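Heads up, the thing below is written out as structure tokens.
One protein chain is absent from this view; the other protein chains keep their places.
Chain IDs A and B follow the sequence of writing; residue 1 opens each chain.
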Amino acid sequence: MSPTESAPLLTVDQLVVEYPSKKFRAKPFRALTDINISIGRGETLGLVGESGSGKTTLGRAILGLAPVTGGKISFDGKDISHATRRDRRVLSRDLQVVFQDPYTSLNPALEIGDILAEPLGVQGMEPAAAKKRVKELLDQVGLPADAIHRLPREFSGGQRQRVAIARALALSPKLIVCDEPVSALDLSTQARVLDLFLQIQKDTGVSYLFVSHDLDVVRHISHRVAVMYHGEIVEQGPAGVVTTDPDHPYTQRLLLASPVPDPDRQEQRRADRHRLLETQRMQHEQAGALA
Amino acid sequence: MIRFIAKRLGSGLVVLLVVSALTFFLLYMSSGSIARNILGDQATAEQVAMKEHELGLDQPLLTRYFAWVADALSGNLGASWFSSEPVANSLATRIPVTMTMVLAAMILIAICAALIGVIAAVKRGWVDRVVQVGAIVGDSVPGFVIGVILVTILAIQLGLFPATSTISPDSGADAWVYSMSLPVIALLINGVTGGAQQIRSAVIKQLERDYVRTLRSRGIGEREILFKHVLRSAAPAGLTVLSLQLIGMLGGVVIIEQIFALPGMGPLAVAATGQSDLPVVMGVVMYTVVVVIVVNLLVDILNGWLNPKVRVS
Partner (left out) sequence: MNNSSEEAAATAAAAAPATAIPAGQSGTVVRSTVIRRLFKNPLGIVAMTILLAVSLLAVLAPVLAPFDQNYANIAKTLAAPDSVNILGTDSAGRDVFSRLLYGAQLTLLSALLCAGVAIAIGLPAGLIAGYYAGKFEAASNWVVGILMSLPGLIVLLTIRAAFGPSVWMSMIAFGILISPSYFRLTRTAVQSVRNELYVDAARVSGLSDLSIIARHIFSVVRAPIIIQTAAIAGVAIAIQSGLEFLGLGDPTKSTWGVMLSEGFKNVYLNPTLLFWPALAMALTIGGLVLLGNAIRDALEDGEKIKPRRTKAPVTVPVAGRAAAPAARPSRKSVAAVDPGTEHHLVKVTNLGVGYPQADGSIKKVVDDVSFHVDRGEILGIVGESGSGKSQTAFSILGLLPDNARIVAGSIQFDGSYTVAPGEEHVSQERLSKLRGRRISYIPQEPMSNLDPAFTIGNQLVTPMVRVLGISKAEARKRALKLLTDVGIVSPERTFNAYPHEVSGGMAQRVLIAGAISCEPDLVIADEPTTALDVTVQADVLDLLRELQQRLNIGVILVTHNFGVVADLCDRVAVMQNGRLVEEGSVRDILRNPQEPYTQTLLASMLEGKEPMSMLVSTGQKEPVA
């Protein structure tokens, strides 16, 4: 488990993403500013931040679903910042995705078998071979083989997320962008799906970009963690350090805001949080007085 | 708000211009033998040429359109090719008849559809089922067939109402009410079921919103929730439904007037169409478009007033 010995698999360099404004002549909305991250082979980078921080946009930019207006994204040595649909078709063998919502990430009208065969068909695989691969995939994610002919609505949230993971695994990719893949799941389901992610990484050596708002989830699954705030990365480093002893004031607030499941330890954490907020407020005032 | 109205008014004028141009070119471009139509088959080539010159048909289409616009701006919509009566005059005597009927029917539809729709949404049960079935039946029978049935049963068989009318602008109010009740009923029946059904679904949609439950939890009474909150939020949808009904009715009323022989826009439009009396057809289209634009403007203003997002910004 020491991934980054060779060149990183994914490098994001000075990335800027801007959405054109709906209003005429208005300034475009800047979703991401000067993002620098890299992910090694077999490594998981956790990306944590609150709603609107840009963490999802970063994942989408890497997948070609958000407009790259500046900077560079390199994958496996190639610049993919402005990859065409044809480039993406080749790229999709190595770069895949699992989305947050297991209810809308599967087409309700298609059978599970067809959903899983879609990425295989795009790559020109024969139907018979594809069918065999689909069976392997179902087994790999712990779903029964008879799932092939069933529709997404016949499955629970956790099972659907397994289907989505199987779809991402279909072409044996090198990197999977996971956009809040466990946020919509119940606690016990979340635990089982996290186990699955870890098992797959152990078996296949795949890398993850794991986006989540939950510091506990990110701490559990990541080798390294990057913290996003207002479209920027404010802190990144080894998971153990960033999620237990952070440097940045925002990460410190985030850490102490997450409640722990024990009344006495939570009371302690609450007190720590109030002390932190007070200290940060005073620092802020001093900085304001100096300026 | 004033800027909002000005903007809508401006876009209304653009629509008016576009539709007038389209209609003008459509009417005059394809009617190659307009003069021959008027004079009949026996006319000589010279007579036809003279008639064309007289009507200005020998000039380029674009020139004629600009001339028409210039005239229209000064209130002159040309004259009928057959009766020579100025189009503006014909419209002026007939619009009151048609609009009285349309407005009366519209007000009745708005009241009845809103009442039935809200009751069906709130009470559900049998009222709701009656509205559902009524909407299917209403959709199945074209409006003019309803008119024909009403005349046959109520006027001809039972003699409760006049089958045809003899009103003129000078007739007394009682004559108008007597003549118009049956056509208005026909228009009402045609519009009310569909309107009620759509108002019903708009109200149900609002009743299922989260904030309604929260208002209940705050101790606000059902009546206040319904009249102050739900109906207000459902109103834009209801207004849109009614405005579309009104647009549809501008067409439907033509046939109804024909059935009841009312001296409104209907017979004028039908006669002009049959004879290809193009200045009159043009006038009828213009009147319709103006009514539609005014109605849409009113609906936009009301919706803006109802929606704080528009009002505040």
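As a convention for this text, a contact is a pair of C-beta atoms (placed from the backbone, for glycine too) under 8 Å apart; a residue touches a chain by one contact, two chains touch by 3 or more.
Predicted model, so just to flag it, every value in this text is computed and none were measured.
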item: Residue among B:154, B:244 or B:301 that touches the chain left out of view; value: B:244
item: Touching the absent chain when the full complex is considered, from A:39, A:80 or A:143; value: A:143
item: Full-complex contact with the absent chain, from B:66, B:82, B:211 or B:227; value: B:211
item: Touch residues of chain A, complete complex, unshown partner; value: 50-51, 60, 63-65, 85-86, 88-92, 95-97, 99-101, 103-109, 115, 118-119, 122, 142-144, 151-159, 162, 164, 167, 186-192, 194-196, 198-199, 213-217, 219-222, 239-240, 253-254, 256-266, 270, 273
item: Those residues of chain B which, in the complete complex, touch the missing chain; value: 15, 18-19, 23, 26-27, 29-31, 135-145, 148-149, 151-152, 156, 190-191, 194-195, 197-198, 201, 209-211, 213-221, 224, 229, 232-233, 241, 244-245, 247-252, 254-255, 258-259, 269-270, 272-274, 276-278, 281, 284-285, 288-289, 292-293, 296, 306-309, 312
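Following the convention adopted for this analysis, only the chains that are shown with their structure count from here on.
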item: Interchain centroid distance [CA atoms averaged], chain A/chain B, Å; value: 56
